[in-house]
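Apart from one protein chain that is not included, each protein chain of the complex appears where it belongs.
Note that the chains are named A and B in the order they appear, and that numbering of residues resets to 1 at the start of each chain.
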Amino acid sequence: MDISGEQQIDAPRERVWEALNDPEILRQCITGCESLEKISDDEMKAEVLAKFGPVKAKFKAKISIEDQIPPASCRLVGEGQGGVAGFAKGAAVITLHESDGGTRLEYKADMQVGGKIAQIGSRLVSGTTNKIVGEFFEKFPTLL
Amino acid sequence: MSVSVVMTVNGEVVAKHVEDRTLLVEFLREHLRLTGTHVGCDTSQCGACVVHANGKSLKSCTALAVQMDGAEITTIEGLANGDVLHPMQEAFRQNHGLQCGFCTPGMVMSAVDLVNENPDPSETEIREWLEGNICRCTGYHNIVKSISAGAKAMREGDPT
Partner (left out) sequence: MTDNNRGIGEAVVRREDSRFLQGRGQYTDDMNLAGQLFACIVRSQHAHATINSIDGSAAMAMDGVVSVLTHEDFAAYGGVPCGWGVNNKDGSPMAEPKHPILAEGVARHVGDPVAVVIAESPIIARNAAEHVQVSYSELPAVVSMQQALDASAKPIHGDTESNLCFDWELGDREAVDQAIAGAHHVTKLELINNRLVPNAMEPRCAIGDYNSATGDHTLYTTSQNPHVIRLLMGAFVLQIPEHKLRVVSPDVGGGFGSKIYHYAEEAIVTVAAMKLGKPVKWTSDRTEAFISDAHGRDHITTVELALDREGNFLALRESTHANMGAYLSTFAPAVPTYLHSTLLAGQYRTPVIYAEVKAVFTNTVVVDAYRGAGRPEASYLVERVVETAAREMGIDPVELRRKNFIKSFPHDTPVALTYDSGDYAATLDQAMIASDYAGFEARRAEAKQRGKLRGIGIACYVEACGVAPSNIAGALGARAGLYEAATIRVNPTGSISVLTGSHSHGQGHETTFSQLVADKLGIDYDSIDVVHGDTNRIPFGMGTYGSRSLAVGGTAIVNAVDKIIAKGKKIAAHLLEASEADIEFENGEFRVAGTDKMKPFAEIALTAYVPHNFPLEELEPGLEETAFYDPKNFTFPAGTYVCEVEIDPDTGTTEIVSFHASDDFGRIINPMIVEGQVHGGLVQGIGQALLEGCVYDTDSGQLISGSYMDYTMPRADDVPSFSVDTCVTECTHNPLGVKGCGEAGAIGAPPAVMNAIIDALSDYNVRHLDMPATPNKIWSIIHKASAAAA
């Protein structure tokens, strides 16, 4: 499943880049995120309670940040284990462009689910994911 | 966490301590050993577990036992009047409305509730009502026939 889009943010590129690397801001922007910590410069771990249709599970996720070109772009690769609920994994390329005095954030992600989420909830995965992404960008600018 | 539950099942008062997350169907099958109520799916689609709660049909996999505290539950085991089958049970028997018998308890309980609400349902109404009950054996033909016959028998008033 491919998810892509862009978002205009009323803040300079450096500020956006900084915020994207701030675990506390990320935690607040991700619906259901119970914890998020940075283990190193290019690794984070998180616990997210997510619900795909009837399947609700706490996902323990590891995210690595690759190809970092501050403050222009990076690639996020993650995998979340939801126990018997299954797993989700994916990769996203995030690019920040200077635009209209602010920043245009472009994202292009590829996501895959497996196990029970795929079996029961796959019809709902793209809807749910789009909702989580939408909520992220609703909240994100307010915390800058 | 263990909680106490008291309810009336097939006319008898039962009191048990159960885990709070115990489903009504688990309570009936595992705690009361009333195994006539069946589990055919885990997404509340198949209807094999339908019972009556306070006179209305309910998928017993969709309710926790604690939610039924104080309720009157009737399962398939409690439908007949002693040795005399309920008219709906008898109609299923006379019209070959069952084959493997697994969906049957839910079908019968659901059908009785339909007729309580709508004493003279048409074929279309019966088929629509059965949206929440899946049968893999009969092709529904004889179930529909059974429910029509059962409704007629219930109307003609065997007050079971």
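By definition in this document, contacts are C-beta pairs under 8 Å (C-beta built on N, C-alpha and C of every residue); 3 or more make two chains touch, one makes a residue touch a chain.
The shown structure was predicted, so the numbers you read here are calculated from the model rather than taken from an experiment.
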item	value
Of A:Ile63, A:Leu76 or A:Val113, the residue in touch with the unshown chain	A:Val113
Residues from subunit B at the interface with the omitted partner, ascending	19, 21, 29, 33-43, 45-46, 48, 75-77, 79-80, 85, 89, 92-94, 96, 98-105, 108, 123-124, 126-128, 130-131, 133-145
Positions on subunit A where the hidden chain makes contact	53-54, 83-84, 86-87, 112-116, 118-120, 122-123
